[in-house]
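With one protein chain held back, the other chains of the complex are shown just where they sit.
Up next, subunit A:
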């Protein structure tokens, strides 16, 4: 067990003004594992992400990443501990170029006062910039890395956000609805890309509504409903589970 779990979420809770949005949720993501976090709208999936990445403080419970308690650390220290995330609504810096956005992901890696005051290689030949361009190319993004992000199509921006998260070389990648708004071809391509990332040893925690996509990318799912965990296991098992069916379709249909 000790070396198995990369991320351990134990009994976490969060209430907003009396409404318990996340209530005693626990799960683990093993090293190199691919966990899907699913559930109907308002189940608390994004809140769980925000608690793990440090957007809000925890009301209850603990979060451990790679043996380190990170539940009370500021977001930057959680990034340094080995996690990176994408956002449900794309949160790239719109006026920065694609490669500059990816380089922001690298920012956490080289830190310290020296790195702060010394430019990390000026364009176009810096090592960091080349790394960032290589990451974009590996992701199969056929764009000019110098293109300003706001001028790029939605599907490409969505992918750049994943690449930016990868640039911090995380052990755990949190993806919040990575396939939302993508067409079927883009979705299939993204699934291939994510499987490649997972094969490289990076663990995935994915919130997604597209069940086919989850089935393809993840090897296990946790289902949330009204802030509580109602199922943990295989996707096929989730499809057959009465509670899950009820949560998605309502009591009558179940």
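Definition applied: a residue touches a chain if its C-beta (ideal position, glycine included) is under 8 Å from a C-beta of that chain, and two chains touch if they have at least 3 such contacts; residues count from 1.
Basically, contacts and distances are computed from a predicted model.
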Undisplayed chain, where the name is taken from the UniProt record, one of "Oligopeptide transport system ATP-binding protein", "Na(+)-translocating NADH-quinone reductase subunit B", "Branched-chain amino acid ABC transporter permease" or "Ketosynthase chain-length factor": "Branched-chain amino acid ABC transporter permease"
Among A:26, A:107 or A:234, residue touching the chain not depicted: A:107
Of A:11, A:67, A:94 or A:250, the one touching the omitted chain in the full complex: A:94
For subunit A, the residues touching the chain missing from this view: 53-55, 74-76, 79-80, 84-85, 87, 91, 93-96, 100, 103-105, 107-108, 110-111, 113, 115-120, 122-123, 128, 164, 168
